[in-house]
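As you look at this complex, bear in mind that one protein chain is not there, while each of the others sits in place.
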Amino acid sequence: MSVLASEWLKVRTVRSSYLMLGLSLVGILLGVAVAWAAVGMYDSATPAQQAHAAIADLEEVVLMVPQLCMGVLGVLTITSEYTTGLIRTSLAIVPRRWPVLAGKSAIVGLLGLVTGPMVVFGTYVAARWMLGDRFGGSYTTPFLDRLPTLITSSLTVAVFALLGLGLGATLRSTAGAITILVGLVYVIPIIVGNLPEPWSERLGSLMIGALPREITGDDLTHSVYGSLLSPVAAAMVLIAYAVLPLLVGAWLMRRKDA
Amino acid sequence: MRTILSSEWLKLRSVTSTYQALGVAALTVVLGMIWTFYVSGLADERGALRAAAPEQGFLPLIQISLAVLGVLAITAEQASGMIRTSLTVVPNRGTLLLAKAGVVAAVTFVAANSIIVLTYVTSRLIAGERHLQFNESSLANDLPMLLASGLSVTVLALVGLGLGVATRSTAAAIVSVVSLLFVLPGIANYLPAPWNTRVAALMLPNLVPQIADQRLSRRLGDGFLPPWAALVVLAAYAIVALAAGFYLFRRRDA
Partner (left out) sequence: MVRCGERPPYLILYRVIELNRLTKRYGDTLAVDDLSFKIEPGHVTGFLGPNGAGKSTTMRLILGLDSATSGQALVNGRRYTSLSRPMREVGALLDASAVHGGRRAYDHLLCLARTNDIGPTRVAEVLEQVGLAGVARKRVGGFSLGMKQRLGIAAALLGDPGTLMFDEPVNGLDPDGVRWIRDLMRSMAKEGRTILLSSHLMSEMALTAERIIILGRGKLIMEATVAELTERYPSLEDAYLALTASSVEYGAAR
């Protein structure tokens, strides 16, 4: 418990944490800006154009902002300690190494659990209110029908935070961990999207972006990735993204000198 | 200036992170070969197919890893405090930054173009006479795209350097580069038409096809920038980032 309190204090007392949390919330503003632009364009279009107009789910579009920010926060939580040498102090105070990592996981996971829903639900509510029944009623689906996917989408933010932490613990380098994180989130999906079928859909189904919809089985035809996994399998994959790097990191922390 | 350039060159050469970044970028060659073997196999079954050119498909990998190289060229010094020693031996901050920019630009330009050309050549050799679409246009046809791709990597590395100077933080600089390269273009994609194309045309990764006078993507269609204008916008990214970095670098205490 004291490890938890100490890790919380560490996160709370550095500026970069606030920067990343603040930037995450900028995601809502981006969503609002896109919605505002969309409303303007829709209203000035002819009825014929309006009939064909479509808009993506904005909370899903802006989701990558909190995902990236909380992922970086997760990375920095551990790599900044390696950079400054503070990790040696941390491990001297708490000599058994896994509680340090577990404490950090709890804190960044919790921050992800708070930030994710704030951005996802914030954007959803704003977009729904602004767009009304425009764009063929994309945003008139009853809230309860959308709720499961909104929840699973917001959970991915916590997954990113833990993934970042795991990568940071594994690589011990800010630049390395962030680069790999970015690779997993942006570069690999682009490459997978370029693959010929059936591999594009097979691998696409494993991308983090595909998982929220696969878990809830909601609106699978709109997925830009793939939708081959069953809800249970998709949930397992999502958990694996968070847990596997952490386990590798914990194992390396035990084996290597600080 | 010559002496400072040679010092910056040695700085880059004497840390492992440089080789790691170059190594990740060079993975493109291997991935391109695997890719071509794979689609060639498919083509042998099906006769013909439309496959993306590997040097285009894997370009983001080269872009991000060499942009990180640009970021680390300055933030590694700032994080360790080495920057103060560097400024003690080269008190003129403009000269120091210019030398860093020169070395980062040269190294990334040579590396990116070598990787791209190598990927291009190996994939065409492997593909042979098969109908994969990407191997069916002439080199003269592909050349503008290859050059624009290489140039975009250098620009990204310089943007990384400029943002690194400005933010003094590895994490913040990489996040900013990633925003320019992936996040903002991704969001621009989802704007309603025609604004998606208008905004996306100004986004860094989309300048590459416009310089080569090709369409942005199936979804976005043609951009509105003529090649020369796209080239100017691309250069502007690097210049603005470096100028902002230099402005702060000169004003702030080291």
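Which chain is which? They are A and B, in the order written, and residues in each are numbered from 1.
One rule holds in what follows: a contact is a pair of C-beta atoms (placed from the backbone, for glycine too) under 8 Å apart; a residue touches a chain by one contact, two chains touch by 3 or more.
Just so it is clear, the model here is predicted, and its values are computed rather than measured.
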Touch partners, limited to displayed chains, of the chain removed from view: B
Message: Touching the hidden chain in the complete assembly: which of B:23, B:81, B:128 or B:226 does that?
response: B:81
- request: Check each of B:33, B:49 or B:90 against the chain that is not shown and name the one that touches it.
  value: B:90
Message: For review purposes, identify every residue of chain B that touches the missing chain, sorted by number.
response: 3-4, 6-7, 10-11, 14-17, 76-77, 80-82, 84-92, 253-254
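The definition used in the following text is that only the chains that are shown with their structure count from here on.
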- request: Can you check how far apart chain A and chain B are, centre to centre, with Cα atoms defining each centre and the answer in Å?
  value: 25
Task: Please give the residue numbers of chain B that touch chain A in the complex, ascending.
output: 17, 20, 24, 31, 38-39, 42, 49, 51-52, 57-58, 60-61, 64-65, 68, 71-72, 75, 79, 169-172, 174-175, 178-179, 181-183, 186-187, 190-192, 195
Message: Please output the residues of chain A touching chain B within their complex, sorted ascending.
response: 16, 19, 23, 30, 34, 37-38, 41-42, 53-56, 58, 61-62, 64-65, 68-69, 72, 75-76, 83, 173-176, 178-179, 182-183, 185-187, 190-191, 194, 196
